[in-house]
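Take this structure, written in structure tokens, and hold onto it; I'll ask about it next.
With one protein chain held back, the other chains of the complex are shown just where they sit.
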Amino acid sequence: MLTTYLFFGLALLAVLGALGLIIFKHPMNGAMSFVVTLISLAGLYALLSAKLIFAIQLIVYAGAIMSLIVFIIMFLNIQEKDLPLDPNRWFYVAGGIIVVGPIAGLLINISRTLPATEVTVFDDGFGSVKEVGQLLFTQWLLPFEIVSILLLVALVGAVVLAGKRGVN
Amino acid sequence: MTHTVTYLGFIPLLPLAGALVLGLMYLSTCQGKQISERIYGILGCVGPVLSFLMAAKVFFALMSLPAQERFLTHKAFTWFAVGDLNVSMGFLADPLSSLMLLFVTFVGSLIHIYSIGYMAGDKNFGKFFAYLNLFLGSMLILVLGDGPVVMFVGWEGVGLCSYLLISFYSDDPENVVAGNKAFIVNRIGDLGFVLGMAFLFWGIGADGFDYLSLKANAHHLTAPIGLTVCLLLFVGATGKSAQIPLYVWLPDAMAGPTPVSALIHAATMVTAGVYMVARFSFIYAHVPVAGEVVAWIGILTALLAAIFAMFQSDIKKILAYSTVSQLGYMFAGVGVAAYSAGIFHVFTHAFFKALLFLGAGSVILALHHQQNIWKMGGLQSKLPITYWTMLIGGLALAGCPPFAGFISKDEILYSALATGHVGIWAIGVLVAGMTAYYTFRMIFVVFHGSPRDQEAYDHAHESPKVMTIPLLILAAGSLFAGSANIPAIFGGHQRVSHWLAPSLVEHHPHGGLGLEILAIGASILAFVIGISIAYRKFTVKVDEPDYQGLYNFCYHKFYVDELYHWVIVAPYQFAGKAISRVLEPYVTDAPVQASGWLYRMCGLAFKVVQVGYVRIYAVYMVIGLSILSLLVSRSLNF
Amino acid sequence: MVTHYLSLSVILFCLGILGVVSRRNVFIVFMSIELMLNAANLGFVALSRLHVNMDGHVLALMVMAVAAAEAALALAVIILLHKHKGNLDTNIFSLLKG
Partner (left out) sequence: MFEHLISIMIFVPIIAGLVTFVLPLSREAARIVGLAVSVVVVLLGLKLFLSFSGASGSFEFVEYAPINESLGIAYSLGVDGISILVLSAAALLFPMVYLLFQTKAKGYYANLLIVQGAMIGAVAATDMVLFYVFWEVMLLPVFFMIGLYGGPNRLPATIKITIYTIAGSLLMLASIIYLGISYHAQSGEWSFAMTNFSEMSLTGSTATLAFVGFMIAFAIKIPLFPFHTWLPDAYTEAPTATTFVLSAVMAKIGVYGVIRFVVPVFDESFARYALILACSGVIGMMYCGIAALAQKDFKRMLAFSSASHMGIIALGIFCMNIQALTGTLYQIVAHATSTGVLFLLLGIIEERTESRNIDDFGGLAAKAPVFAFFFAVAMLASVGLPGTSGFIGEFLIILGAVKFNPIIAVFAGTTLIIGVCYMLWLFQRVFFEKPSSKLADFSDLSAIEILTILPIVILIVVMGIYPQPFIAKIEPSAERQMAVIQKVQQIADNRIEPLKPGQELKTGDL
């Protein structure tokens, strides 16, 4: 039962955080709100016995990526006047809900056809570092290597893009 | 029954080889140093003369054979064979073609010799002889061809040469237009010829497409196809032989040098149509209706052309219309199934009309290319040989009794009368009178009376021997050619008719002595009346008449040329312009252009969607997804 | 129940879409994309749990790596854009307008 409560609590936090992201005007507020979502998601991962993912979500996502974003937002020193006006924001949101509704409905309906499995937390190796690591370096070795190259390319690309001087 | 002789192929080949050699010589030297006229002249005359000698050999070879075996053939090679169609490049000398062969080579050789004098000094002397040789070669193929397709080769070949020679003085657009006209009008006839051949082939051609096989199978031809074939072939004949409605090119063809007019447009080529009808006598004999059509068109052409001839001022035009008129007689002859009479008239006509044209050429040359008879006069003393020979030619043309023209023309008129074509005979007699009138109108105006252009008269002089000798020979021919076919009533043996009999399918009518006397009497009467009116009117001094009223109408040939121009040529040109300026860009091409336009419009329509904001594209994507989701939901019954 | 997790994943994803569609601030758009990636991750992990198979975890890892790469590049681009245009409005970039 505890897991159910935990799930609903975390889910509520995640949704509220996401709402905050799309509602707050200043990106800094949005980013803070988004962090809430990310941490809640980490909790949900833990509920799903994904121990490694839980850790990485906290360390890499909520930690590294979000601090990078926050750092950049602060680095750019965004003022209220710099922010783009979003005069039709609510129109878009309303229209968006109408448009997105069927998609959400379909996907949720599909998910409801799945077998009703109670989520209990495994305490064996499922989702642990060792198990996932073995999988990663045996069956998923090639994709893993490709992703590493992707990261390398992204690194170089970011340096090239952001490090350009003499423009303007 | 047939005999094979290889030398037959050489008869057309010799002039053709001459044409090739002369043509190459001309082409290789025309830019630089010219070859002397003497060499061209000799080379040009070698081919025709040799051909004439071989034609004589063929003639005597045939003579030595029994009447029913007078068929010499030579099959050079298979020309083309497709399915049942088997056409060989073959030659056939039978009594009909040998007669044609003989006079074509004879007159041809004489005119080649005459041309050496006439064309002297022309810068395109070599080209002229090349064309002339090419013409003679084509004409010989036409005559000797052993089937319709080979005949067609010669048929179109002579048409080409006619075109080339009419537009020989090509600097003047008028000459070229005359040449074009001749070629195009001939082509209209050729269309008939080709279609006629095609029908003939599908009718009876499967077992061999040469005259002898066709003749053997002629009885298989069904009546409708037979009629179609005859009429279509006759369309071809009207083109080549200048009959109604395609006669218009011949008078214009006088733009060419005079020897050309004499050879091509009087003596040989234009009679090809008559020869063709006689050649196909085995079909025409089965289809009397076609014969009627031929005869009536022929005699009406004779009448119409005679009317035109009476009012012309150009000496060559008078002779040209007279040729058309005489051709009409010939068609009347072959139309009433008197094939030998028609062919005999072809034979005699070749002599006297060539003579008249060459004589006219002599006059024209003497007066420095003056062709208007109203600028001539009294030339009798200046050009005695020309005068006397032309007089003989004129008498023969007009049908003066002992001369060649009288005998052959009378034969036709008698045949028409004896086969019951009284109308044709009556018109024929009328035309005979008109012929006498216009012939002597010309001779009297040109040679008698006093000179109208004193200066030209003073400079006139008789032509050189190389020109007058052919005149004399042809004059002798005009005098005596008739003797070959003297009718029985004068104690003759009708040797030509008998000679031609194996080649033709004809039944000699027996009208009796009374009809024969009637025919002869009427002809002589017509001649006398015609010549006396001309004598009364033109031996006294007359000047160029006023071109007004009816005279003007006749002088302008009933405005038929203008009519053709406005009814056929102008609409055709208009159609060309209409198609290329209106129909092509705005109608035919319209669907293509419209499809392009449609794409452009679609592009413009979709351009609106491309706002440039990435998130709007995301919206499109999401909307698409959304619709898809709805559809999937529906089909999954959620 | 796994269905709940998946439903949550769908809801978060749709919120991400809404963020991309309705906001012009380039940071928010970027973070909305990240939100969608996270929603997908949640789906992976949930299904992984359903089938008791860890391939979903590996995929989630991959997605995170891609997200990290994307973040690096996207932030570089944002800096560049800000330098060029001095603005964070996505509507000023409309070179694709037809």
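All chains are identified by letter, namely A, B and C, in their written order; residue positions are counted from 1 within each chain.
Heads up, the rule we're going with is that contacts are C-beta pairs under 8 Å (C-beta built on N, C-alpha and C of every residue); 3 or more make two chains touch, one makes a residue touch a chain.
Everything quoted here is computed from the prediction, not taken from an experiment.
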For the full complex, contacts between the hidden chain and the displayed ones involve B
Touch with the omitted chain, as defined above, among B:171, B:455 or B:543 | B:171
Of B:493, B:541, B:581 or B:600, which residue touches the hidden chain?
-> B:581
Selected residue (touches chain absent from view) among B:34, B:180 or B:313 = B:180
With the full complex in mind, choose from B:94, B:146 or B:190 the residue touching the hidden chain.
-> B:190
Touch rule applied to chain B and the missing chain gives residues 23, 26-27, 30-31, 77-83, 85, 89, 149, 152-153, 155-157, 160, 163, 167, 170-173, 176-177, 179-180, 183-184, 187-188, 190-191, 194-195, 197-199, 201-202, 572-573, 575-577, 579-581, 583-584, 588-589, 591-592
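Basically, only the chains that are shown with their structure count from here on.
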Chain B to chain C: how many Å between their CA centres?
-> 94
Between the Cα centroids of chain A and chain C the separation in whole angstrom comes to 7
Where in chain C do residues touch two or more other chains at once?
-> 17, 21, 24, 90-91
Among the residues of chain B, which are close enough to touch at least two other chains?
-> 619, 622
Given the complex with chain C, which residues does chain B contribute to the contact?
-> 606-615, 617-619, 622
Spell out the residues on chain A that touch chain C in their complex, using ranges where they run on.
-> 7, 11, 14-15, 18-19, 21-22, 27, 30-31, 34, 37-38, 41, 44-45, 48-50, 52-53, 56-57, 60-61, 64-65, 68-69, 72-73, 75-76, 78, 82-86, 89, 92-93, 96-97, 100, 103-104, 107-108, 111-112, 114-119, 126-127, 131-132, 135-136, 139-140, 143-144, 147, 150-151, 153-155, 157-159, 161-162, 164, 167-168
Seen from chain A, its contact residues with chain B in the complex are 96, 99-103, 105-107, 109
